[in-house]
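FYI, not all chains are in this one, though none of them got moved.
Letters A and B name the chains as they come in the text, with residue numbers starting at 1 for each one.
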């Protein structure tokens, strides 16, 4: 293992979620060393900028499957996704797609398929209502919305399962980099919505994994 | 006129809205002098606390009709309200009633009846949808909501007339005294919503009066 990086390798055994490598702020050299050692290990990288990926040594890059939309990369095998999706991802707008993709990649890395429901912003309420039944069939729902985040409250009043809100940084002015959507999710008039940090698709997926662990027959 | 108060008495002639007396921060003595001089003038007082009203000299108090819910008082005649209401007031919750009442009092002082639609919070979406047609029949709609203010966006996608949002200070934690509802109204995904200050029912009513002036046949 490299001198200055000590990953929490036992995390998966302890809490059921493997530590992901948060690439933002890490140097290309650090990333390359992480990839080089212990090649048999499966790993998920998040917030890996296209520039970082492009700067990796060819042999390091070759061992990653990089997805530029979600800025994630996977090292090692991706489990086959079978069975019905147990997670619905509902997004307010097209601009939220990178976060949707990060959620999908994280769930897929852990073996879970998901279903997308895009462009469900409440300004055109019918778009959400016509999908309500299909969304409600999934045990866990993750909602992604920026600007005023009204989607969270409307959705929270329509479905009864766990609802995880991901405020996104889409918007300008007093959208405030996602704070307005975040605070809207936290003060929602719909009871029992839980929230993760702005743009934190990875965290929302992990929260869903924690719930799905409970829901497993042997949970 | 008293030494230290110079009301903008020509305001009504100039912009069509009489200056109201904002009572918060005024001493009982100042208020009593304002009431005493020029008894023939009609006047609206806003933010008049029950304590201020109770402390007025009896003859001054006797000249006001005080409404404790809205904390407004009227001096002089109130015009008879006839004809259909041209303003709908839609509120998310019962706690928003004081603001609803301030809007009604201001409109009534200026001769306009209004229709109330209460408890339309989006967590129970049916409450709003079943009133949608009735609301839409009014040329101007004022919406009042605290907490996350999702009502503004849903309503903005359902009706096409002028929609004036009044964020209320209802809520706790990151509701932030009404800022989250305010910012939600400003960043709404529904186009063309306009906004006034937190808890500013008086201002919303004045904005409606400005619009109704335009809509007058001779506008």
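List of remarks:
Assume contacts are C-beta pairs under 8 Å (C-beta built on N, C-alpha and C of every residue); 3 or more make two chains touch, one makes a residue touch a chain.
Every value quoted in this text rests on a predicted model; they were computed, and no experiment measured them.
Of the identical chains making up the complex, 2 are displayed, while the complete assembly in this file numbers 8 copies.
What we mean here is this: only the chains that are shown with their structure count from here on.
Once the centre of each chain is set as its mean CA position, subunit A and subunit B turn out to be 43 Å apart.
Within the complex formed with subunit B, the subunit A residues making contact are 92-93, 121-125, 147-150, 152-154, 156-158, 171, 173-176, 179-180, 182-191.
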